[in-house]
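All protein chains of the complex are present and in place, except for one that has been dropped.
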Amino acid sequence: MSSNDISPPKAQVNRPRRTRLQNAFREILKAPITAKFGMLVILTYGFVAIFAPFLTPYSETEIVGPEFDVWGNEFILGTDGLGRDMLTRLLFGARNTVGIAFITTLLAFVIGGIMGLLSAIYTGWFDQVASRVVDVLMAIPQLIFALMLLTIFGTSIPILIIVIATLDATRIFRVTRAVSLNVVVLDYFEAARLRGERIFWLCIREILPNITAPLLAEFGLRFCFVFLMIAALSFLGLGIQPPTADWGSMVRENAVLITYGDITPILPAIAIAILTLGVNFLVDWFLHKSSGLKDGH
Amino acid sequence: MNDPLLEIRNLQIDGESDEIWHEIIKGIDLHLDRGEVLGLIGESGAGKSTLGLAAMNFCRPGCRIREGSIRFDDQELTEQSELTLRKLRGVRIAYVAQSAAASFNPAHQLIDQFSEIPVVHGVKSRREAEKDAKDLYGRVLLPDPDGIGYRYPHQVSGGQLQRAMTAMALSCRPDLIIFDEPTTALDVTTQIEVLTTIRDIVREFNTAAIYISHDLAVVAQMADRIMVLRYGELVEEATTREMMSSPKMEYTKSLWAVRSFKKEAETVASAMSPVVKVDNVTAGYGSEDILKEVSFEIHRGQTVAIVGESGSGKSTAARVITGLLPPRLGDIQLNGKILPKSFKARNKEQLRHVQMIYQMADTALNPRQRIRNIIGRPLSFYLGLTGKQKEARIRELLSLIELEPDLYIDRFPDELSGGQKQRVSIARALAAEPEFIICDEVTSALDQLVAEGILRLLDRLQREFNLAYMFITHDLATVKAIADNVVVMLQGKIVEQGSKTEIFSPPHHDYTELLLSSVPEMDPDWLNELIAHREKHGVMSSTSIS
Partner (left out) sequence: MNKILLMILQRFGLGLLTLFVVSIIIFVGVEFLPGDIAEALLGQGASPENVAALRHELGLDRPAHTRYIDWWAGVLQGDLGTSLANRRDIAELITFRLSNTLFLALTAAAISVPLALLFGILAALYRNSLYDRSVNVVTLGAVSAPEFLTAYVLILYFSVKLGWFPSLSNIDQDTSFIDKLHQVALPAITLMGVILAYMMRMVRASIINLLASAYIEMAHLKGMPKFRVIVKHALPNAWAPIANIIAISLAYLVVGVVVVEVVFIYPGLGQLMVDSVSNRDIPVVQACSMIFAGTYILLNLTADIVSICTNPRLLHPK
């Protein structure tokens, strides 16, 4: 062993090396209460979404009782305008609304993410064209565009997913492109390029591992946005169609009860808000951790 | 004057990172008389800036002063209210930041930013302040002193901004100015002008100063007394002349390290054809040419140093050789055969033989890859090694770069120090078994000791594997240490090239002369002599030579 530069700064030598899993666990325990709330919410909703058929007393679309029945023993949250059990519909709504939002966000990420990565690497005409196309698509407010496209193509679930995913992919394109560009200008990327590495390796092994943090955060945020948008579209009657149980349309269907001072119709809306809030708290904490700055968000 | 201007006792400052507090300054005493210039020397992370700012009881966010006393002109600063401290800052103690470009507000004119200090503190009226500004701008030798104040920061050059900042610090005639690495970001030739200005003006106004730098030679020109810091502690303190002539501590002596490193016996340049030949290359981006008709060659076992300041084109030359920037005219030859201009058109063999090591080790290694994979990839990609063979070779390379294989093979880059990361970069280049390696300012971001270690390693590897190096640098001390041949560049053209002894002994091209003489020597009288010499011969700046 030779000269003094061998010994790393004191702080590093003293810290015991832990596995990644151990580190992750410690971080979770240290998290603020808001983040823990978020994790709890997500786990609960996920559970409900997956196991809905086993948790509900009745079936999703079955008419089981009188219309607009009050909260009681037989129907815990009463019945809706057609006589279906509210609690059942609420639980199935988790599966439908959350599930569809999740799939849509995933699809958007695949489309936007791949385009963004390629754009960062192939700066040149590919990037120019892609960016201009995205600029134009983003020039139209998303809800309006969605309404338009849904008018044209109809409102079946696959169409809904594709339309929203394509529109949202534009935002993801921009974010992925921006963070990828930050990596592309670094020396290690240039070194890989000079080595002769192919596009696949450059994307998957050089860029992707270094952008997972911002992309994860973005996933959370986009999920919230997509989720709210689908709920809004369904509320307007242009999203998920009846008789499928969906939180947005359920609010609309039963809105008349509000004039009688009944809060039942608002329950699906509250369910929406809680999930979004939970995800937002989690993303907030995540960003705070990964930015690693001394202060503030 | 008996009583000191500034007296710091047992100062302890903590810094926070990752929600843990650790010590940055571990109990330092500092003492400064009126009109005295104190130099603070240390490597990055030694705590010099923190100490300097503590002189006005200022802490950056994320730091706190845990203990200690700071007496300024018989006032205990740690006990004063924020209001009192505020009244002191800018008026009696001023600060000149490292980056003038970032420290001037882009939205206001220079003169506004000057005047607000005396005006807001009630020392002068607006008119008086502006008049004073113009006068000071003249004294710091800024061009057009009456008009330059009305410019915005982005309209003024770096060296000029630094001087404007010095003038601004003097606006209320403070008792103490803290200069925080004021010339580090400047070119060597611009540095001279700024150093002279600062020294003269501090003497003229009899201001006390704390001069912070990592460059001992620079501090030797400016300070009466020097304090050497390391890891937040004082290593040695002495008057300048004493320290320069007979440093006591090992660490202090090591600050001469790079300058004292001498390459082993010069390898004879072989008469064989060169590994790399740059043949009459002209290259640039768009319509502007950055390199103009550049030609030089490098042989196996030889190091050619490409020297120049920012904008000289030395980095561009590297980009052309690696194929990142296809030249407009001319070509690059590898072992006599012309290489395709763009790296995309070259085959694996051609790419393998031209390797590069980068300046910033932090960005040269993929933070999400283990050392094993960083070094292993070239092995599998170029040489097709797999399994046990590959593993063995990785360990071999780690030993070559003097890192214990078992300890480091599975680590991530952020678990290594700067010097260690640079060694891994070297291993990565070596893994490809190239003939030619470009070292792009590889020691410029490292501290003296560490840099010396890297240079030694590179030298040993060169002799062992008969490698050809192209060493890009702006630091002449490094050139003296490792080069066989030198190429001096200015604004895209080669000004002079030849063997090291040829270049370093006169007669020189004017620019080479300027460059060589601008490098601060470890002699306290160097600056004085240089100024006298230049005034006599009428050479002032690099812009006058083209």
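Some observations on this one:
As written, the chains take the letters A and B, and residue 1 is the first residue of each chain.
Here is the rule we go by: a contact is a pair of C-beta atoms (placed from the backbone, for glycine too) under 8 Å apart; a residue touches a chain by one contact, two chains touch by 3 or more.
Keep in mind that this is a model prediction, so the values were computed, not measured.
Within the full complex, the residue among A:40, A:178 or A:258 touching the omitted chain is A:258. Considering B:22, B:66 or B:86, the position touching the chain not shown turns out to be B:86 (whole complex). Mapped onto chain A, the interface with the missing chain covers residues 34, 135-136, 139-145, 147-153, 224, 228, 231-232, 235-238, 248, 251, 255, 258-261, 263, 265-266, 269-270, 272-273, 276-277, 280-281, 284, 295-297.
Taking the complete complex into account, residues 53, 56, 58, 60, 86-91, 94-95, 97, 99, 102-108, 116-117, 120-121, 151-152, 154-155 of chain B touch the chain not shown.
The rule we apply is simple: only the chains that are shown with their structure count from here on.
Taken together, the chain A residues at the contact with chain B in this complex read 1-12, 17, 186-188, 190-197, 205-206, 209-210, 292, 294-295. Chain B makes touch with chain A in their complex at residues 16-18, 22, 45, 61-62, 231, 254, 322-324, 343, 346, 348, 351, 356, 358, 360, 363-369, 377-378, 381-382, 402-404, 415-420, 428, 432, 446, 449-450, 452-454, 456.
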